[in-house]
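Only one protein chain is missing; all other protein chains are in place.
For clarity, chains are labelled A, B, C, D and E in written order, and residue numbers in each chain start from 1.
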Amino acid sequence: MKMVTAIIRPEMFNAVRTALEGEGIYGMTVSEVMGRGAQKGIALQFRGKAVPVDLIPKLKIEMVVKDADVERIIRIVRAHARTGRPGDGRIFVLPIERICRVRTDEEDPPES
Amino acid sequence: MKMVTAIIRPEMFNAVRTALEGEGIYGMTVSEVMGRGAQKGIALQFRGKAVPVDLIPKLKIEMVVKDADVERIIRIVRAHARTGRPGDGRIFVLPIERICRVRTDEEDPPES
Amino acid sequence: MKMVTAIIRPEMFNAVRTALEGEGIYGMTVSEVMGRGAQKGIALQFRGKAVPVDLIPKLKIEMVVKDADVERIIRIVRAHARTGRPGDGRIFVLPIERICRVRTDEEDPPES
Amino acid sequence: MIDSGATAFVLICTAMVMLMTPAVGLFYGGLVRRKNFISMIALAFIAFALVSIQWVVCGYSLAFGTDICGLIGGLDHIFLQGVGMEGDGIPDLLFMVFQMVFAGLALAIVTSGVAERIKISSFIVFGLLWTTLVYDPLAHWAWGGGWATQLGAIDFAGGTVVHISSGFSALALALIIGRRLGFGGHGMEPNNIPMVLLGGALLWFGWFGFNAGSALAADGLAVNAFVATNIAAATGALAWFALAWVRGRPGSVGIISGAIAGLVAITPAAGFVAPIAAIPIGACAGIVCYAALVFRIRRGLDESLDAWAIHGMGGIFGALATGIFAVAAIGGVNGLLYGNPGLLLIQAVDVTIAVGYSFGMTCLIAKVIDAVMGLRVTEEEEYVGLDIAQHGESARV
Amino acid sequence: MIDSGATAFVLICTAMVMLMTPAVGLFYGGLVRRKNFISMIALAFIAFALVSIQWVVCGYSLAFGTDICGLIGGLDHIFLQGVGMEGDGIPDLLFMVFQMVFAGLALAIVTSGVAERIKISSFIVFGLLWTTLVYDPLAHWAWGGGWATQLGAIDFAGGTVVHISSGFSALALALIIGRRLGFGGHGMEPNNIPMVLLGGALLWFGWFGFNAGSALAADGLAVNAFVATNIAAATGALAWFALAWVRGRPGSVGIISGAIAGLVAITPAAGFVAPIAAIPIGACAGIVCYAALVFRIRRGLDESLDAWAIHGMGGIFGALATGIFAVAAIGGVNGLLYGNPGLLLIQAVDVTIAVGYSFGMTCLIAKVIDAVMGLRVTEEEEYVGLDIAQHGESARV
Partner (left out) sequence: MIDSGATAFVLICTAMVMLMTPAVGLFYGGLVRRKNFISMIALAFIAFALVSIQWVVCGYSLAFGTDICGLIGGLDHIFLQGVGMEGDGIPDLLFMVFQMVFAGLALAIVTSGVAERIKISSFIVFGLLWTTLVYDPLAHWAWGGGWATQLGAIDFAGGTVVHISSGFSALALALIIGRRLGFGGHGMEPNNIPMVLLGGALLWFGWFGFNAGSALAADGLAVNAFVATNIAAATGALAWFALAWVRGRPGSVGIISGAIAGLVAITPAAGFVAPIAAIPIGACAGIVCYAALVFRIRRGLDESLDAWAIHGMGGIFGALATGIFAVAAIGGVNGLLYGNPGLLLIQAVDVTIAVGYSFGMTCLIAKVIDAVMGLRVTEEEEYVGLDIAQHGESARV
């Protein structure tokens, strides 16, 4: 199992969510974050001076999915969260060792 | 070391926290998130139409603990966050490679 | 690649951020969390009784960086987030398997 | 003759009392879980809008129309017939709208008992019935020439009409709709205390309009009510604060709850007692309501946002206190302390009947609605929260 | 002769209307994305501060100075010359400041059309020009002795002057500044609905000052306006709520939008129609504005926060409704329903010219500013959000 963590523009969330639903992917945990990209952020001009950009609101989506689904999810997120301008976001993939439900004593299979 | 990430109902947090304290587990980082389960979320009826449920507030608890404690924590969370109805939440276990304190130059042992 | 997760005092964030910028580290995702340390939290006295301390606001900084940068970042965070009093925070290092940009189809090298 | 000062005063007071209804919404919204934050504010707006219409259609007439057997007003003023720009001191139409904002507020307070679980359609039906069958008769009894007036019971600004009725109706509703899922076990901390305090601040502000405006003139009596109101709020807040301190860390929600307890208790008394009497009234109200709240929690009653403990019990205490501290020099009637125990007796009778009637009738209405259309949302909706389930909105993200 | 009741009333009403400007800021701020929350509130404050100065320097004189050809006032009152403590009923200076808060509010409403993308320097220039070239003439026409007064058009509290002008100006601005990046595709949900509701509550509260205060006296007419105002707000809210329910889950933003629609529509009518007429006026306003909003979204117009749909279209509807429901017993003029179709015609002419003038002139001003200094922030700034880009502040973290 993997955790796919996508950090996207808040305004693209609905599109991404709908697309994921369309492909049968429902489980997700979402949080509001602030972020700054690697390219030094955006340099705003303020009366001639370059002003360092502070952090900008982003949405973080965490989806724990089967290994086989990772590629598909990355594709969907890219397709629907992209505007082509800096700040579109990142997707990180992390290993997950175990998944448990709280409701039952069921264990989702660690590798599938 | 592992990071045990539990996503639970906000209303169960106090019970879980107290139970963890009772077992000597204190360190945790908590954040407010919104979440949706794998079972398509809950289908609300609204005047005859099924309405897709939006994300619901959840609490995310992250606990970095020794490998040996993982099982115990999962047990405690399950025991105290369970209501038996959909939406009780998930527990994910992630590998942690290193833990450092900020206050001292101490390194918590990477594997214990 | 690694994800360095630093949980620090909100009031130290500016210092840390500036120091990271000074070393050329820009990409980061920040969120507001509540936390409690391993040392049982702080025991406040309230009219003679010890009162368990609730969770305290913290800032979580997540930085995905090259393996080679981990050490440097930990050093910077420690240098600038430390006050020497309990509650200074923790740094966790997690493995990252993949990084993708959303804006392009570019893949950041998985190991570098 | 219309007095322009009085008219100016009561007009502004009416606006201030109107603001109390959304203030109750913010107050309640901050107290519930985040997933029902919007729902509580929306209920307050809906309550106010519904009652605004009900009142001009028939409510005002039922309350202030020609008395029928001391029980209810006639239909002579439906659709504002005969309610015009003339009047005694202030235009009749102004009296009508001043009374309207009270009725709207009362219904908003009642939502405490069904917080986080009422079906919005049922609330609409309930609201119309409750205003018509509970509020309007009570208003008639106390102020419209009904039996309570005839008996000599006094209620300056609505301790019985607004607070006892809404508090005990909230209790009745809470008993019939049942506890929230997980009540007792689950954490149900306030999601936004600054909003609670803001709502409380607006309530305190609006209460000046509520009590002083009830003099229906900008005169010494209004001033007396104003001063008593502020003193009772302050002593109520301090009393609750002190009690909470003795038992642990004194929360800010306690401070504002105590202030509201004091405000409720002084409501029936404000134009009948000397300002200085507001010190004991406010302080005791803080204590009484605090005790009622503790009692409610011990008993596992999920009258969720304490309309019963604060408005209901505070209202009872205030009505009785009026019977004790009333002095003829202020409002023309003496109470127990000034040698007239009869008033206290009358107040007790009035209170008892108001409690019984509003509790009983609300039970009846709630039972009927529950049987016909169901009062409560489904378990899933309750779990998801009413913001999403009923409004498709959410307070964050 | 100064009447102290009237003076007291209009003074407080002025303060209440002043509060509406930040209330618009909170309302709009809650509706936009979080990264522009502060920006919307700041725009409201800036609008109010700018107009406060413009008004005493020349605005008041342009609107209420000696009439020049029915088009504009003379410069006899610049810097408050000849505006003193004397007056008829209320001091002239009070009339001046009461009118000032309307002008400030109107400019704040206009920010709807440029939300999340206006350059602050351009807004300042725009604001000064708009108030001088659009608002002041319109105020003169309707209230300062201009052609509309001479024609017999009636506008009790500013349906045309404030709402049509700001609504259609917002539309003009929105067309010229262009859509927000990603409009249509991107999610642009309100970031803070409780704030929207709080802002709406303060608007409702302040509107009593707006409409009743426009009687410029604490008399029966003020009371009539007050009651009509509240009824229209309530029916507007309920109508919108019902419509939204028919089409899906009824949101709280819809409830408050409906209330504002009702309030806008009753604004020109409040002192000319019977209170009970506010029931149909408010309800129809809810429906008209709801339809306008749906239309705007269908057409892909990014008049972002619906000043056009609610204030513009609500204002048109209200002006026409005044021509229909006006009755001589209240305001001295009969409308269509009371046998005077002429009034409706006059209202229609007045509305048409107001719509045309405010839309056209705003286009002109906006085009010129756009050419000279640019109306819009850069793409980067828009992406980052105006809070950070223009104010260096952020609403959280």
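The rule is simple: a residue touches a chain if its C-beta (ideal position, glycine included) is under 8 Å from a C-beta of that chain, and two chains touch if they have at least 3 such contacts.
None of the values given here were measured: they were computed from a predicted structure.
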Residue, one of D:L71, D:V223, D:A291 or D:L345, that touches the chain absent here: D:V223
Selected from D:W147, D:F183, D:F205 or D:Y338 as touching the chain missing from the view: D:F205
Chain not shown: contacting residue from D:L151, D:L175 or D:I279: D:I279
Contacts of subunit D with the absent chain, listed as residue ranges: 3-6, 8-9, 12-13, 16, 190-194, 197-198, 200-202, 204-205, 208-209, 212, 217-224, 226-227, 230-231, 233-235, 237-238, 241, 248-253, 255-256, 259, 275-276, 279
Absent chain, residues of subunit E that touch it: 2-9, 11-12, 14-16, 18-19, 22-23, 25-26, 29, 37-39, 41-42, 45-46, 48-50, 52-53, 56, 79-80, 84-86, 90-91, 93-94, 96-97, 100, 120, 192, 195, 198, 218, 389-396
Residues in subunit C touching the chain absent from view: 9-15, 32, 34, 42-45, 51, 53-57, 83, 85, 87
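Please note the rule applied: only the chains that are shown with their structure count from here on.
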Interface residue overlap between copies subunit B and subunit C, same or different (over half shared): different
Cα-centroid distance, subunit A relative to subunit E, in whole angstrom: 41
Where subunit A and subunit C are represented by their mean Cα positions, the distance between them in whole Å: 19
Residues of subunit D touching at least two other chains: 389, 392, 394, 396-397
Sequence positions of subunit A contacting 2 or more other chains: 30-32, 34, 55, 83, 85, 87, 94-95
